[in-house]
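Below: one structure in structure tokens.
The other protein chains are all here in position, but one chain of the complex has been omitted.
Chain lettering (A and B) follows the sequence in which the chains are written, and residue indices restart at 1 in each chain.
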Amino acid sequence: MNDKQALLSVDNLTVTFRTDHGVVPAVCEFSYALDAGETLAIVGESGSGKSVGALALMRLIHDPPGRISEGSIQFDGRSLLSLPEGEMQKIRGNEIAMIFQEPMTSLNPVLTIAEQIVEAVQLHQNLTKKSARARALEMLQLVQISEPEQRLDQYPHELSGGMCQRVMIAMAMACTPSILIADEPTTALDVTIQAQILDLMRDLKARLGTAILLITHDLGVVAEMADRVLVIYAGRKVEEAPVRELLRSPRHPYTLGLLGAMPRLGDTSTDKRLTEIPGSVPSLLEPITGCAFAPRCTMAVERCHVEAPPLERHGDAEHVAACWRSDEVGTVR
Amino acid sequence: MTAVLTVEDLAKHFIVGGGVVDRVFGKKAQVVRAVDGVSFGIAEGETLGLVGESGCGKSTVGRSILRLLDPTRGKVELDGQDISRTSRRALRPLRQYLQVVFQDPFSSLNPRRTVGQSVAEPIANYGLAKDAALRTQLEDLFKRVGLRADQIDRYPHEFSGGQRQRIGIARALGTRPKLIVLDEPVSALDVSVQAQVINLLVDLQQEFGVAYLFIAHDLAVVEHISARVAVMYLGKIVEIADKKSLFESPRHPYTKALLSAVPSADPDAASQRIVLQGDIPSPTNPPSGCRFRSRCPIAQAICASEEPPLTTQATGHKTACHFAQSGPLVTSPPTAADQIGR
Partner (left out) sequence: MSAVATTIPIPEVRGVLRLWRRHPNVIIGAAMLAIAVIAAVAAPWLGTVDPQMIAPFNRLETPGAEFWFGGDLVGRDVYSRTVYGARVSLAVGLGVAIGGILFGLIVGLLSGFVRWVDQVLMRVMDGLMAIPSILLAVALISLTGASLQNVIIAISIAEVPRVARLVRSVVLSLKEQPYVEAAITSGTPFVLILLRHVLPNTLAPLLVQGTYIFASAVLTEAILSFIGAGTPPSTPSWGNIIAEGRTVFSIAPHIVLFPGLALSFTVLGVNLLGDGLRDIFDPRYVSRT
């Protein structure tokens, strides 16, 4: 999308998974770009392929059953898909780091917090044990954990979910990566803890200039965090736009449907029904002809079932949508 | 309106540890006060939302009402009849009027039985219909929750999460209950499917006049579906009010913080977030006095020594806070004049 060189650009990525019932394309001709220091949110429902699209750039797709069958990933002038595994290991955790949904299970229960951060630091940086420990303490202070000196020698089970996620972020940021992939980072957390973590991530991004690839299903989190948003449905990008633009005037009926299906706080009008998206997410086992969303779309016409709409640009902003009737998509209530 | 459910001073304490090995090592049994004195009522055909963060005891309230757990203390009256101490045998006929829908659509149906068998089970238990009549009733129920009659003889694995939740709802509706406890019924579902199930629940309530106890952590969902809302923190109700009153003019600092913490999908929403510090304390050793005081931005000395009772501030609006007031949360401590003026 960008004329200037992006920090990361994923082009035409197709990842397939081999299952007992056939080969499933988890993401299909998927493209996006991430500039230094920006936050791109990938939004989708479960099974939409939103995590696969991000795992692919860490080359964390297990083969078999998964396979990156097409596409290219350029990161900082290097082609990630053709890099030898040894080179890739230097990038993983060092230049591109990742945090996951379940902070409790993402930490090793038998190692102390210090041991885990030290290990992560020493893997990529030539530090002595002592200075790595100092770095670990520094990181815990950075993520604003209470009593950081004490936490160093505690085990994950002694910390709460919110604190574990802070530790995960500390580990991820220890090598000051240029990209942080956050896969549903607050989904498992309570709303008051979620607010803490989102604040922390915003703060770190502002201070360290890390680009964030945020994978989520929560449009509220997107509105608070993202600069740009990409909506994925059945493994395909259906819309991408700057966050305001997307939330204000979506150009794809699926995006509009998601916004309408979400109950909003402060909307006390009791008798208002939520907008339903009929049916459920399609099985990727069946070949999809035409637009993948057409069977659930209230606006679908004949053409939608036959011919897949290409991604087209709307307006002067970088707003693209794949819908034959995108000009008729209404605004949010 | 008559109350279909009245809960008075309900408490459920769990005992952790205290086994032989613990005793050898001198460890004492610990009491987890999951629910510690909760009172509320639900009117016929009404929805009461019960919200709170994980560990606040909201699910334990639901399970104690359902008698999946035996309450430690307190009274639960279903239609005027105390069911908190009834023997399991005597309870069975009453269960017809008290049903449940669980969170996880995958484990709430027996994988080895057809969904029709699962839905028919409660109806058959009370001898409400048999053979052909049962079949007709099943077909009606299936259609009513948005499924096809020809899906009755299929197995759970053939359905999606949203469809299974519809089946769970059909099972709960079969005996014409007066109250359904909905324990996080939509939190495992995708947004687009969640809206379908919420709309269905609203429609069914209007049609059958059933009351809901809607337990959830998602404030927006609770606001959408409930008539009244109770907010729980560490085993206690800190605020309970009509939906409008609670969401538009919350009085308890915890409710205010909770509401402000919800991320808004509206990019223009003015976000004045109150970020609470720290984590929820352990229910084995809750803070003295007001349980929220360790995280409360306006806590005073009195909060540590005296537990604030749940008192009525405005019509139907009860709050348990020494400094309850509507309006934005002022972090500067209130003056003595505020207290007297209260």
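By definition in this document, a residue touches a chain if its C-beta (ideal position, glycine included) is under 8 Å from a C-beta of that chain, and two chains touch if they have at least 3 such contacts.
These numbers come from a predicted model, not from an experiment.
Which of B:17, B:93, B:209 or B:309 touches the hidden chain is settled by the complete complex: it is B:93.
Within the full complex, the residue among A:8, A:24, A:68 or A:120 touching the omitted chain is A:24.
Interface residues of chain B facing the missing partner chain: 66, 68, 92-93, 95-96, 98-100, 102-104, 106-113, 118, 121-122, 125-126, 157-158, 168, 171, 175.
Note that only the chains that are shown with their structure count from here on.
Note on chain placement: the centre of chain A and the centre of chain B lie 31 Å apart, centres being C-alpha means. Residues of chain A touching chain B in their complex: 45-46, 146, 160, 162-163, 190-196, 198-199, 217-224, 243-244, 247-248, 257-268, 270, 273-278, 280-281. Against chain A, the residues of chain B that register as touching in their complex are 53-54, 160, 162-163, 190-196, 198-199, 202, 217-221, 223-224, 227, 243-244, 247-248, 257-267, 269, 271, 273, 275-276, 278-280.
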